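One structure is given here, and the rest of the page talks about it.
Removed from the display is one protein chain of the complex; every other protein chain stays in position.
So, subunit A:
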Amino acid sequence: MAVIELTDVARAFTVTSRTGLRRTRREVRAVDGLSFSVEPGEVMGYIGPNGAGKSTTIKMLTGILVPSSGTIRVAGVDPSRHRLKLAKRIGVVFGQRTTLWWDLPLKDSFAVLQKMYDVPPARHRENLATFVELLDLGDLLDVPVRQLSLGQRMRGDIAAALLHDPEIVYLDEPTIGLDVISKARLREFLAQINADRRTTIILTTHDLDDIEALCTRVMVIDHGHQIFDGTLDGLKSSQSAPRTLVVDLATSLPPIEVVGATVTKVDGPRQHLTFPPTTSAAPLLAQIAANYPLVDLSVAEPTIESVITQLYAPRPSA
């Protein structure tokens, strides 16, 4: 049975703007006609440009915002009607905010959480021991949170969100501002938690490496509408993002002429060409090798960034 279920959910906001003395009210639909369900243990990346409706969706899923229409079921209940009850069964992490006590050692925050979520002491100790080991928090427990680095604090926040064994965790930009090693460590931890506990994870992020490393499913939302739902590979093949051919020539030349490809960049003897994904690279290579002093070459598949960029690009309205 689905752990999260949305049926035709819409959320409108009234925006009042003032020009001089005149006030105009306008309705903005942050989310419109959203329907999807998430199975227990799924890791879903929820992506979209700023203002797409990601936060609005998360707020509705956690019950701090009611939908204007449609129905939402999370862990079997209506979130906004049972916000406090549901709060015990979910975990929430905001990359840019902390729920930890700023001036106190990390362990104090964990102690308050144990009481807040009524976690049995034995279970709390067990979870804490696991997280301390996996997230390498041992030396940080006695350090006031304000003295932690961003990466350390984030690890603390993630542990804090998971201490009460939530069934669902919402992570909002968990890796924002972290260095490569911290990011990798966090992703590894989340993957392990998901594998060990079948925790459902909903991840909103602008870092597509997070998606690539963690998510079995990707949902793309733009202007409140769902524009893609499927696997990462499905996402990549759904878009006709151009492939790139990089050729190194023996000498610097003006842009070379190749039928079926266009030069986008000349960098000394190196030239970048793009060609449609429907074209095979082989005939292009033959052409170049026949006409130019070719030294080396590489073909780059479309990056997930370019795929997403294409998705977000304004489409001709129907």
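To be clear about the criterion, contacts are C-beta pairs under 8 Å (C-beta built on N, C-alpha and C of every residue); 3 or more make two chains touch, one makes a residue touch a chain; residues count from 1.
Assume contacts and distances are computed from a predicted model.
From the set "ABC-2 type transport system permease protein", "ABC transporter domain-containing protein", "Bifunctional protein PyrR" or "YncE family protein", the protein name that UniProt assigns to the chain left out of the figure is "ABC-2 type transport system permease protein".
When the missing chain is restored to the complex, the residue among A:V92, A:L140 or A:I211 that touches it is A:V92.
The omitted chain makes contact with just one of the residues A:L104, A:L141, A:L232 or A:V246: A:L104. With the whole complex as reference, residues 11, 13-14, 56, 59, 62-66, 80, 83-85, 87-88, 90, 92, 94, 97, 99, 101, 103-104, 108, 111-112, 115-117, 144 of subunit A touch the missing chain.
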